[in-house]
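The other protein chains are all here in position, but one chain of the complex has been omitted.
Up next, chain A:
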């Protein structure tokens, strides 16, 4: 198996020291920061730019997520930006000249109750109108596509059917980061690791640079792509973000023969299962309350989700979980991201992608780049402006994205 993976590249990116000044600075070297820099350089000719990352590249949630990519969101605005992102994904391996194992193996969202069924069917209809490939599968069709799933009726969470998006899938997250980093670097972007932004330089209400542990760096424009740390940064810049932190947990097993052909998610029990390229089972689970998480000593046992997983996939009951890890995701009030301008001039903000930001990586980068370069949002991200929390034009995606990606 191992030799099917792309070779580890010899040389990925330079390791420059920060220059005194850039046309634009991107704070955060996760997937979103990298993609933003890449598209800025590639589509908007802004190459005198830098990514400042306080740790190492893609060591945040980019390194922790379970890599589900799909676009079957309910509302028009969401479907548009996620579908745009998915189309970008489809072209990226060629464009970035890097095989990051994007595998369009399909994603199923199971329906366990009559209410699930009604919502799912409604979503499939909405998706189709938006040009998203969505299908409704009944229990037999689910079984046909994924034979290892238990579709008997006498289980706690019986499978009544599923929505299915064939073009959805998974990718290797670290390879995605390297692919973007390498191209951005080739285009002249400075990727600066171990550089933490600790404050902002402002001229009136206009940002003109950042303070970092490696000195002051001037900048024409600054973009925040710091995921869970965005609130802290926004505060430093003088405004608030309506964001809450939620813990998410992922688990991985030892290697198994490849038996699981697709990705199966159950929003109802907040669990999902896929089998990664080498054969390990990757499972994810949502945890309901942050407080509960803290009190349990940083580790929450997701018994209920595992019970559901074993019922749904009896073959996995003897698989061993080797490791579990958690991450804190940034969730907005309406469970949709914030991508656009901020109350501070020349300061742009991209955050609140919550449990779904990996799939949004190219879409976020693409729309952010447009916004930074033109100082105007693109039609795709205009609905995701920060002001919507004042105007009330919320895009409530709790049903689609709540805890289960």
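One rule holds for everything that comes next: a residue touches a chain if its C-beta (ideal position, glycine included) is under 8 Å from a C-beta of that chain, and two chains touch if they have at least 3 such contacts; residues count from 1.
We adopt the following convention: contacts and distances are computed from a predicted model.
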Problem - Omitted chain, identified by the protein name its UniProt record gives, among "tRNA N6-adenosine threonylcarbamoyltransferase", "(2Fe-2S)-binding protein", "Protein-methionine-sulfoxide reductase catalytic subunit MsrP" or "Acetyl-coenzyme A carboxylase carboxyl transferase subunit alpha" - result: "(2Fe-2S)-binding protein"
Exercise for the section: Specify the residue from the set A:15, A:115, A:152 or A:374 that touches the hidden chain. Expected result: A:15
Practice task
Give the residue, chosen from A:306, A:329, A:369 or A:385, that touches the chain omitted from the document.
Solution key: A:306
Fill in the blank from the handout: Out of A:104, A:193, A:211 or A:244, the sole contact with the unshown chain comes from A:193
Practice task
Using the touch definition up top, pick the residue from A:258, A:322, A:379 or A:393 that touches the left-out chain.
Solution key: A:322
Fill in the blank from the handout: Absent-chain interface residues of chain A come out as 2, 8, 10-12, 15, 56-59, 63, 174, 193, 253-255, 295-297, 299, 301-304, 306-307, 309-311, 316-325
